[in-house]
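Take a look at the structure set out below.
For this view, one protein chain was removed and the others were kept in their places.
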Amino acid sequence: MTNSINEIEHSQVILVSGSNTVKTHPQVARRIFDAVDSGASLIVIDPRRSPLARHADVHLSIRSGSDIPLLNGMMRVILDENLADDAFVEMRTENYHALRDMLYRLDMDEIVALTGVSLDKISRAAKLYARAQNSVVCYCLGITQHICGTDNVQAIANLAMLTGNVEKENTGVDPLRGQNNVQGACDMGALPGVFPGYQSVADPEVRHRFERAWQVSLPKTAGLTVTEMTHAASDNPIKGMFVMGENPMLSDPALGLVRESFANLEFLAVADIFLSETAAVADVVFPAATFAEKEGTFTNTERRVQLVRQAIAPVGESRSDLDIITALSEKLGYPMPYASAAEVMEEIALLTPIYAGIFYDRLAPWGLQWPCFDREHGGTPFLHKYNFARGKGRFVPTSHKPPSEPTDAEYPFVLITGRSYHQYHTGTMSRKTPVFNRECPEGLLEIHPLDAKTYNIRAREMVRLSSRRGSIKVKVTLTKTVNPGSLFTTFHFAEAAVNELTVAARDPQAKCPELKVCAAKIEKLET
Amino acid sequence: MKTISKVLKKDHLKSLLRKLAKDRQLVAPVRNSYGDTLFTEIEALDGVEIDLDNQAQSSLKSFLFPQQQVLFEYSTDQGSAPVYKAIDSDGPTVFFGLRSCDLAAILYMDVIFLKEVKDPYYRQKRENNILISIGCNEPFSNCFCRQTKSGPFMEYGFDLQLTDLGDRFFVETGRAQGEEIIQQWAHFFSPASKEDEKAQYQMRLEAQGNFKRQVLVDLAIRKLKDDLVPEEVWSKLSSRCQDCGGCAYICPTCTCFTINDRKISTDSGERIRTWDACTFAGFTTMAGGHNPVDMKQNRMKRRFMHKLYYDVKSHNRTSCVGCGRCVDMCFGGVDIIKFINMVGQGEI
Amino acid sequence: MRNILTTCVYCGCGCGLYLHEENGRVVGASPSKNHPVSRSNLCVKGWHAHEFIHDSSRLTQPLIRKNGVLTSSGWDEALTYTAKAFRKIIDKTEGTGIGVLASAKCTNEENYLIQKLARAVFKTNNVDHCARL
Partner (left out) sequence: MNNIYLPNSAIIKEVIDENEQIKTFVTVFRDEMFNRSFTYEPGQFMMVSIPGLGEAPISISSTPTRPGALHLSVRKAGSLTNAMHQLQAGDYLGLRGPYGRPFPLDIMGKDLLFVAGGIGLAPLCSVINYCLDQSGSHGKKIILYGSRRPSDIAFQSDITAWQKHSNVTCLLTVDQEEPGWSGSVGLVTSLLHNIDLNCDKSAALVCGPPVMIPPVLQQLKKNGFTDENIWTTMERYMKCGVGMCGHCHMEGEMVCVDGPVFNKAELNSLKLET
């Protein structure tokens, strides 16, 4: 996020796109409700009538995968209504003409047709967003998990820059990060192309700095992304894998390919707290300690680096992942002698400019938000305060790209996947908690009552859900949360693993898989 | 029993607590290094900041009725009957610095757990406890205990009740154990003068007028009784509820629980009782899927009816003690004050 | 009972929560009133964030697949076995044959170390995690 979570409650207009915020970011939703109670307006872009959408002033129930035409349509309205922030565009951005030319060429009827949203609603949303003193956009995987995910994000950025809703407190563009430390894992360079702090592995100067610090030579080219590693199947260049606390055998799209890729490995080592679907196929499994059994830091969605404190000793013979990695490294002839997690952070601070001021003794009580450049720096509650990271904000016109797999006569439904409130990701932790299993014991397929009627399906009936890649049996729930022609289910449950069905296609730049659209069909099961 | 009144100089408070803690566990509101005030088991009094200026963020509920409690362990050997072994609870405790609402909540929990059938775990934790409460001269921001008739000062239920008179506490006895303390540690206390009594009376009187919120509890009770709350109120409240369970967990009188078995090995395990919340759909869903309270708005209705009407009907008191803890915490902004005011002002 | 302030392990909001420790077990979780995100409440996952810790299905010993079956082993054996297997692949492929998945659930320090392990020891930039999922 460029903002802090608490800034949201001071925004006048909040535009939420592709985020089931009430279920997945409850504290953000709480700020949104607080803002709405103090008079803010809420715009929600979501194919589903999510709990937040029910409270929206305008709910734009788009066809899954039509974000770009919608956002372009909104920008066109903003131009037509003379609501662009000309001063901001002039002073702080570049390449505006390209955007303007593209917007003036738009056919608004086509946009209505592509998105399934009326011109009136698009226009109302655009005017609400543009007229406010400060508007904020929150988006999540509903924006990024498309083959055009990068362009979707760019379109949002275009909208925000066009109206000057960046660079100020209580305005901005906020990607909501999902996992507790997905922000931190990215910050720490657990990405194929960058060292900690988003420093490119291809940059010789950066690489030399790390080579000097680590006293080894380092590979020069970017590596493979997760789905490149787990979807290579029989052509897999990867022979051995080390998986720490992840469960690709359930979380990754197109599970058939994932299974094949893992089966073709010569060696797989997994560190986890439970015997996950992935650990179950490993050659070696290391028992890991939970967050309650170790020291460390997590970085939340607002870039707040916070302490994780040990409450109990590791259960059984389990060890923290830190201890597992250092022990393994030592066996491989590269000792990593750290006395504590704090000492690791000292090395991170040394090598990572945005974390340069992060030291454990500074993290009480409530952590620090990066960038934090030195010991005196108080952290950064909101980004782009004075300047975009790369100078002026650049407009890049984007255009509609249809989903990789359109629906057809055989697979007539758009299948959207997501999360529920009471379970988390692949359920390795949440499914060990009795109250969550009581509240959400199984995956449910959301289907509109009209579609259910067509297929003669009753509530709580088991159906077969299939795509071109696989099929699962799943229980149905009838709800107007989804539009006719759309289906929704969660991927938490191994026994109804929807990722058997999802497509392997991904955004060419971000490599983010298209988990929010695939073509599917349902069949009634004989009883 | 006649109330005895004494005066305790503030300078001697820690010394007295040190004496009381010699053969008991001491629990008091402590402000920690993060600025949070929590009821805390105090091992060593020195270096601990006992905080009587801020409301403890949770009540004493978790000490008497823990968030998670092992009821018993079981072991099953192939072919022989299972063995059930109850878990012993801990020893006597002195609870210092609880507020009137916290005390009223304990008295309410007594009604639930110590009726004809007694909950052995609660009883064990409740027995041999000393309750030293402190009245509220200046209610906290969300407090409305006057309207729920559970504060700012209590008439009974405490062993000792303190009133802050600036440099000293006015001390009243409530139960026999309170008198024993005053007798055993007589040299800590001095007799209350006429002036002390006057000052204490004045303080209690002023406290009544210091509430920052006007919360029309009686009106809400009447409307609930006469079924005058429109359905829209419930649907509006429930549409905002985010199912966190926080209001029930933090509530000092919410005593609902669930029981689950947790395996330790293939032939042994524990039966565990855990806090539960009536706002959850699974709270009433029966095996097989039927749920008699199937809609969120009905669950919301049941929750507020329980707090403000059913308990008035069956126990002659609300089970809301006006502590206000559930107010700021609600994710959807649909707390009990919001509800009472919606009903009171006819606002929907 | 001790209260240990830590950071919730579920979502990216990053609530501060207290874990309640008693006799070496975590027996509860509750919010921090002053934490800038939590602000005195947690979602249902946070309130129950401690419960999986003591589940009986926790892995408590290293496992090595022997004759097709995952079998309990000691730490030294499992680490030596793993190091040998990786060494073989490193030597054969100059590191390009190894893939490492870090974790959005683990700490910064652990993610830092695993990418360091991948780059410095395995000699590969094939390191990623589930950020996109």
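Order as written gives the chain letters A, B and C; numbering starts at 1 within each chain.
FYI, a residue touches a chain if its C-beta (ideal position, glycine included) is under 8 Å from a C-beta of that chain, and two chains touch if they have at least 3 such contacts.
Keep in mind that this is a model prediction, so the values were computed, not measured.
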{"item": "Among the chains presented, those that the missing one touches", "value": "B"}
{"item": "Hidden partner chain, touching residue among B:48, B:71 or B:107", "value": "B:71"}
{"item": "Option from B:36, B:51, B:102 or B:119 whose C-beta touches the chain left out", "value": "B:119"}
{"item": "Residues in subunit B touching the chain absent from view", "value": "71-72, 74-76, 81-82, 84, 86, 112-113, 115, 117-120, 123-124, 227, 255-261, 263, 269, 271, 276, 278, 283-288, 290, 292, 302, 305-306, 309-310, 313-314"}
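The working rule: only the chains that are shown with their structure count from here on.
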{"item": "Pair of chains joined by more contacts [C-beta pairs], A-B or B-C", "value": "B-C"}
{"item": "Whole-Å gap between the CA centroids of subunit A and subunit C", "value": "19"}
{"item": "Subunit B and subunit C, separation of their C-alpha mean positions in angstrom", "value": "37"}
{"item": "Set of subunit A residues in contact with two or more other chains", "value": "26-27, 30, 365-366, 421, 434-435, 439"}
{"item": "Contacts with two or more other chains, residues of subunit C listed in rising order", "value": "2, 5, 16, 34-35, 39, 41, 43-44, 50-51, 54-55"}
{"item": "Residues of subunit B that touch subunit A when the two form their complex", "value": "33-35, 239-240, 242-244, 258, 260, 274, 276, 280-282, 285, 289, 331-333"}
{"item": "Of subunit C, residues touching subunit B in the complex", "value": "1-3, 5, 16, 18, 20, 27-35, 39-44, 47, 50-51, 54-56"}
{"item": "Partner subunit C, residues of subunit B touching it in the complex", "value": "32, 34-38, 40-41, 57-58, 62, 66-69, 242-246, 249-250, 262-265, 269, 274, 280, 325, 328-331"}
